[in-house]
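Step one of this worksheet: look at the structure below.
A single protein chain has been removed from this complex, and every other one stays in its place.
Coming up: subunit A.
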Amino acid sequence: MPIRTFLKDNGVQFDQEWAKAHPVVQSLLYQKTVTPADWQDLFLWVYKINSWVEEGATQIRDTLTTDIDRYVKEAGARIRSHKTESLLKVYIKEWKRYFKQTNILPLPFKVIDGTTVAIKSSSSAAGGSSNPPEAADSIKSVMLDKWNSKIFEEMSEALLADALKLIEDERNGLLIDAQSVVGIRESFVALNDNPDDVLGVYRKTFERSFIEQTVEYYRNRSAEYLAEAGVLNYMVYADKKLDEEQKRAEKYLEMSSPSASRHMDKCVMVLVESFEDQILAECSTLIVKRDVERLQRLYRLIRRTRNGIETVLKCIDCHIRTEGLNDMRNNAESMATDPEKYVQQLLAMFDRFSSLVREGFCDDARLLTARDKAFRVVVNDSSIFKVEMSSKKGRPLSVESKCAELLANYCDLLLRKTQLSKKLTSEEIDEKLNQVLLVLKYVENKDVFMRFHRAHLSRRLILEMSADQEKEEMMVAKLRECGMPSDAVNKLSRMLQDIEVNKDLNSNFKKALVGTNNNKCASDAINIKVLNGGAWGRGGSEKIRFSLPRELEDFVPEMEAFYKKQHNGRKLCWMHHWSSGTMVFGTSNGGRFDLDVTTFQMAVLFCFNERAHEKISLETLRLATELPDAELNRTLLSLVAYPKMKSQILLCDLPIISPRDFTDSTVFYINHDFHLIKNGKIQLRGKVNLIGRLQLSLEANAEKEHEGIVALREFRVQEGIVKIMKMRKTITLAQLTMELVEILKPLFVPNRKIIKEQIDWLIENRYMERRSDDIQTFVYLA
């Protein structure tokens, strides 16, 4: 090592250099002022010794350690000798000073921290030792170690006890010097004897004792307080204490410690979980009372426990169910006939429950889920408003809530020209439609809603009763947005488009009538709509056979000829059960009324022309109109007993009118005294709408309607099962059921019965089979 030898004689002597450095080190150690020049020189001297003197670093370390040792001894003596002030205070004062120095003094000696390591490691490598190179302690850790071994180890227990005493004082409401506690904590944190677990000592001593003391402190007090003040007041107490402990922990505990949260966990355990049952017992009462403030407090307490929230969820669920159903039950009678009231009631309930969850439970996601679940039960409840779904063979398949139907009826009230829709502004209608969609989200049998909505829409469009075309379009868009099956929504939007197309067709037809035959009168009287069979359904049920009255029949060939010219390759199918018109009715008493009637009503009424004062039997009317019995009875009933009308167009010879009593020989005749009553006065002029609900449904009656829904559902279930089987090839019944429900959820929730029936059908028709060794597992047959 020629360089080393050269260095030996370079004239730098340790004693000489250290003599210059030593006073500065002393000043630093004893917190005296040091000029910036000296401070800088210190770096130079240390550097010089380290670079030019062999083993210089070790020598510096040794003398420095001696100095530190001496200082610490003196400080220790000072702490022990002070008897006027508390041990804690003196200690903290000394520690503060010393701790400050541990951040300053080691700075000039940073260089030897490194070199010491380097020399040690190279020497151990040269010696061929297999020991891993060991890093010498830095000056800072030397300082802390000295403090620890000379002072802290001896008095740590006493200090900890003092600190804990202070904290207890604070808990008891006394004012304490928080810095003392913080100082003690810092001492504990600084005492890291294990570099891998820096906070090891602190966690084993300070943190653990702190937590233990907390638990000890509250264990008896909380129970006493509860017994003394009652659970409601106890909740206030616990809430306050938890809050305080949270702040205390932030102040006095090292939050980076992995076990710092144990403190709050323990607090919750001792303050809340030990009395969880008593607190939770209050939950239902508070919910019923809607005591939002107390609920909030309860929620804040229970939120921290491990399982308490489960009970709260159960309470909420139970509350929403019982209150929701009670509400409905109490108003069942008026709600069943009044869709507006029904929907308003549902929405009011929903609002109430939502605000309860928001105000009482800060919209906790778990509670929102519970609210949704319970509300779904209320909406789909079939104990109050029920509809029995049965298949074509008349077997009952499921009992469902009438909600879907009532919602659709309410939509119709809003979108049709009605008293209600006239009363509301456009914005109000929008808002109400949005509310309908909100409730619709919870409805399970959405297919029923769509079917009724579609029936209402077709009726509105055909009878031209829509209040606002834009709203109709908006509604279709919204139904699409909220995830209604696209094939059903597509049909709605095609209906709207189709109606637009028809407006042109109708005006062309009128022009053609005037142009070809100069038939101005007919052109005024006749409107045609030719609809796309795909969008509107093929008339729903089978076409009703019926012979048009002569007055109308004449126009048919003309219309067909016109249409053929416009569109080649299409055939027309007349839907007289959907058509309607206006007639003028003149009584022999001089009355003159405009009657809005269906084509069937028209056909019956035209029979009375030329026989204005005769009585006509039902049999004759049937022969003349060729209407099927059910349809004829319905039509006649609407003419002899139209609801809410004092006097009727036709009279019949039955004392009490009921369609079941109509026989072939029942006779009907014109009521020449027909009049309207307005403001208590008899009117001989006016307009009457007799169409009413006659053209409401696509099907002839509700049972048929339900059959249609069930038939469609059966197909959907088959389709769904085959789709799943194709993908999975082999699947268990449970898995199949789960996936099927997932697929069909946007339409309806299939029950076990329908699934089982359709599986049997599919097995019978060899789409799939049961596995021979396990009958609950199915195999797909390609």
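Keep this in mind: a contact is a pair of C-beta atoms (placed from the backbone, for glycine too) under 8 Å apart; a residue touches a chain by one contact, two chains touch by 3 or more; residues count from 1.
Rule of thumb we're sticking to: contacts and distances are computed from a predicted model.
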item: Name under which UniProt lists the unshown chain, selected from "WD repeat-containing 20-like isoform X2", "RING-box protein 2", "DNA replication complex GINS protein PSF3" or "Small ribosomal subunit protein uS9m"; value: "RING-box protein 2"
item: Candidate in contact with the missing chain, chosen from A:Pro23, A:Gly230 or A:Gly586; value: A:Gly586
item: Per the touch definition above, residue among A:Gly230, A:Gly534 or A:Gly692 touching the missing chain; value: A:Gly534
item: Contacting the left-out chain in the complete assembly, out of A:Leu164, A:Leu605 or A:Leu632; value: A:Leu605
item: Candidates A:Phe452, A:Trp578 or A:Tyr780 - the one touching the absent chain; value: A:Trp578
item: Chain not shown: contacting residue from A:Lys89, A:Arg358, A:Arg480 or A:Arg770; value: A:Arg480
item: Residue ranges of subunit A at the interface with the undisplayed chain; value: 462-464, 480, 486-487, 489-490, 518-521, 524-534, 536, 538-539, 551-552, 555-556, 559, 563, 567, 569-576, 578-588, 592, 594, 599, 602, 605-606, 608-610, 612, 670
